[in-house]
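Single-structure report; data block below.
Apart from one protein chain that is not included, each protein chain of the complex appears where it belongs.
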Amino acid sequence: MTQGLDPAAPADPFDPGAEAAAATSAILASTLRGTARGVVVDSPPGAGKSTLVVRAARELAASGEQLMIVAQTNAQVDDLADRLATADPELPVGRLHGTDSPPDPVLDRHAQVAKSTSVADLRDRAVVIATAAKWAYVKDVEPWRHAIVDEAYQMRSDALLQVAGLFERALFVGDPGQLDPFSVVGAEQWAGLSWDPSASAVVTLLAHNPGLPQHRLPVSWRLPASAAPLVSRAFYPYTPFRSGTGHGDRRLAFGVPGDGSGPDRVLDEAAESGWGLLELPARHTPRTDPEAVRAVAAVVRRLLDRGGVTYSERGPQPAPLTADRIAVGTAHRDQAAAVRTALAAAGVPAGPGGVAVDTANRLQGREFDVTVVLHPLSGRPDATAFHLETGRLCVLTSRHRHACIVVCRAGVPELLDEHPSSEPVRLGVTVKFPDGWEANHAVLAHLAEHRVPWRP
Amino acid sequence: MSLMNVLARAEAVAAGRAVPAATVRHRRIAERPLVLVPLTTAGEAGAPLGAMVGTDRAEPTLLVVPQPLDRELRFAFFAGLAAAVLPVVDAYADEVETEPATKNREEVEVCADAPQIVVPNSAALDYVRLLGRSTRYLRTVEDPDAPHPVPVPVPLLGRWLTHYAERARTPGSSLLVAMTELLTRHWATGQSAMEDQHLGALLGWIDPPDGLDGGSAAARAQTGRGPDGLLLSPPAGPATDPVFDNRVLAPALERYDAARSAGATGPMRVAEADVRRLVASQLRPTWDDVWHGVDLLRALPEGAHVEERWKRDRWSFTGHRDRLRAGEPPQPRRDDAVTAAQKLAGRETAQARLYAQEALDDPLVMAARRLAGEAFTGTVLSVEMTWSEGRRPMPRPLLTLTTPDLPQADPATRAYRALPGAKSAQTAEVVSLTPAPGVPAQRGAGGAPAEGPSAAGGGPAAADVPPAAGPAPAAEPQSGPLWQVVVRLTGGMGTGKTPREGSVPEPGDRVTFTLFAHDQRGGPALPEAEATPWTHGGPPQARETAVPEAPDTATAEDFL
């Protein structure tokens, strides 16, 4: 299988629609007609993973196969069930759920979605969907012919061990660049073992089945032309992807001209180039750096006040940039809480329907027009593995359709340079590449070209 | 590192000695622990130099390998260690209690107590694991083809040490413990966590000798050398001080080798006695230090949940005893997929359990949880009775509390409260979290302490966390804003329409809620090893046909 993996830069003129369609049909061919027990699909940010899952599910169901879908969180399961039922209102879908985690009431609008805590009630459904945690309780049933495992890179190997007996073949879909699964207790003793229970499910799967067909989706429909090259280079060096849109296709504009303040200038820079770095003076601060938090809130406030509008390939009319199209991303929960408080003080609605303010972990898989990021290393006296994790920065810098504005204290490149590198190396563990330290350097070097010093 | 710990270390520096990091003891200290202090030869994996071992602090058993590179001498050491350890283990194996049958299993027996092994530090703990690994596959005299047979108990020792070392990876277990880890759990010193790994220095901070402060006592332990150039407080092992190796041990080993190859029994005995004396000189200070640590820990009252966790250790001990009795083969070199997943799941559950239990047992740990926003203690302002909808309305009282803690909780986050006398925690759900009205007026006026007295006189339900003693000056003075939290109680109130007596706090009561559960349910069962799926390499060799792990290859010259 080479069509999905060919790293050669696509020859220009690049036709994103055709490239993506070719990749999709190859994936569907592998899944529907292939002989391998598993098919792996790498999907960079915004490459249409959910669309692929819905399409594969419908085609498998149409061919008369019963299908189970495994996702990682209840929100993901509800979202997929909703998409599936919306795309195909006739399709009998079963939503299997835990006793203390009832499904989202949103599913009530679909007549064909049955909900139950017991798989026996849903066995007649063409598609049954649940979290990996819930599937793990399903025992002693006839295995499904087919499964789709969504967000497979965020699934732990031991979770796959629990559910893999339920299906004969599976399509594994996920984004390798996002946050890795982790364990709260040490798992070093299994490092290097192909079935290390704390590793990602895909790592284990491929270690045992190296011949499985691997595909990738080559086009990000979310990331604009200004962002795809950087994100691809910094986080996906061996599996590059391109933006589905060209440089002129997306535009962010403001009704109110800038007043020359830091936030306004960084907004103008971001509207112009897709990136902005609002740089506060160097200083060591605790995580909830009040100045940085206020700067984040000020940027969001001005985004709304200046009457932002977005132009995109979706239609000729500009769309107003409303609060629900904006996200603020942080590394820690207390930072998110501090930003919410600051936004409330600035009169900006946060939460459902308003600006989404959350940690990288919780923003995974979501999409916005503009994101404002409090840089994980801003103001820190030391860098830690947590703050350097590649996936964290990747999530934060790849949620946007138009522009990403990073708020950060000066001095992070020096902090990275002075970071002692004395990491342990475990034999037999595939090195996750790129490494967070390098990816951070790459992103900062790019942001430096879009720097605006903070002037309150 | 948590701010609580930073503060404690800063206080320790100012005080010149360690300060408490716990107010109760969170691990079991057995009545008669087996202390084991091993030493190894630099550069050689699994070539022990000697050990002190025993349950009587006045009379340790000294084991010394006069030439660590000699296989026969090393095997004699293993035999000696087996003779010192196995009788202790055996003494616990037959004293059993009966566990009554439950819904899921029949009546079973569990050992009434289990032997505890205490080593000086984490490196020594890892060395116990290595000793287990190096001895459990050795071929014994019962095996006619064995080129270098060992006495029968040696592989058995290996299997017990392996089991203990594996159990030590379970958070909160006490079967095999490292003294440095025990001490750093209970005290914060004025040095770094890395320097705390030195048992002598750590004890210097916790209990400095007369006339010295913690810092100087630690410095003396780390670098003080006698006139002979040797460290006053030799490293607690398993590695030795290179100066000791080069200056005194190497010449002594050479004398031993020379006498042995000359076949001179007299000089050989003298040389051997020399090596023994030298090795003992490096072991004895650590031996005494470990017992000193045992004394310090014993002085702390045991936490309420320690007994429950120790019982799990007893189960673990009993389980291994049964596997040995059933004639199962030694533990494999590496875990199969299902075993690895099972162990990880078990340890994650144990970690969550320990996390909750330590907080419930120890106000100082709960304080750290409160600081981190994972628990909150507050005073009940009002209670509004509401009921659930549905055919059988259940009580769902709404509690409004004020608290100086800022819980990291979104609405609908679950919360738990320990109910006195109840088996499981009371469940609740956070409804809202807002700045308390009128905070400025309360702040500085000591809003929270003003509620202290009423809490002290509160009903029995208020006894979650003992209130600050009346005049405690630092208890919540102007330490920041107050928050108003509304929680809805959702359980623990009985089955009737009216809540059970005492299950709903009253205005004025001081209550603590945690955002972490107090009990842990195990997860779903994993597949049998024979049902390992294709994603994980399929079933390992079927048990009946599987060959037991082969012994390590024996090479002619053994060591280099």
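Which chain is which? They are A and B, in the order written, and residues in each are numbered from 1.
What we mean here is this: contacts are C-beta pairs under 8 Å (C-beta built on N, C-alpha and C of every residue); 3 or more make two chains touch, one makes a residue touch a chain.
Methods note: contacts and distances are computed from a predicted model.
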| What name does the UniProt record list for the absent chain among "Secreted protein", "Cytochrome d ubiquinol oxidase subunit I", "Sulfite reductase" or "Putative ABC transporter integral membrane protein"? | "Secreted protein"
| field | Touching partners, among the displayed chains, of the absent chain | value | A, B
| message | In the whole complex, not just what's shown, which of B:A45, B:A101, B:L232 or B:A258 touches the removed chain? | response | B:A45
| remark: Omitted-chain footprint on chain B covers residues 1, 3-11, 13-14, 20, 23-24, 41-46, 130, 133-134, 190-195, 215, 223, 240, 242-243, 245-246, 250, 333-334, 362-364, 366-368, 370-371, 404, 465-469, 472-480, 552-555, 557-560
| task | Identify the residues of chain A touching the omitted chain, counting contacts across the whole complex. | result | 188-189, 191-192, 283-290, 338, 379-382, 384, 417-428, 430-431, 433, 435, 437-438, 441
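Basically, only the chains that are shown with their structure count from here on.
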| query | What residues on chain A touch chain B, complex-wise? | reply | 37-38, 136-137, 139, 157-158, 160-162, 164-165, 183-187, 189-190, 193-198, 201, 204-205, 208-209, 333-334, 337
| What residues of chain B sit close enough to touch chain A in their complex? | 169, 171, 334-338, 340-341, 344-345, 347-348, 350-352, 373, 408, 523-527, 531-538
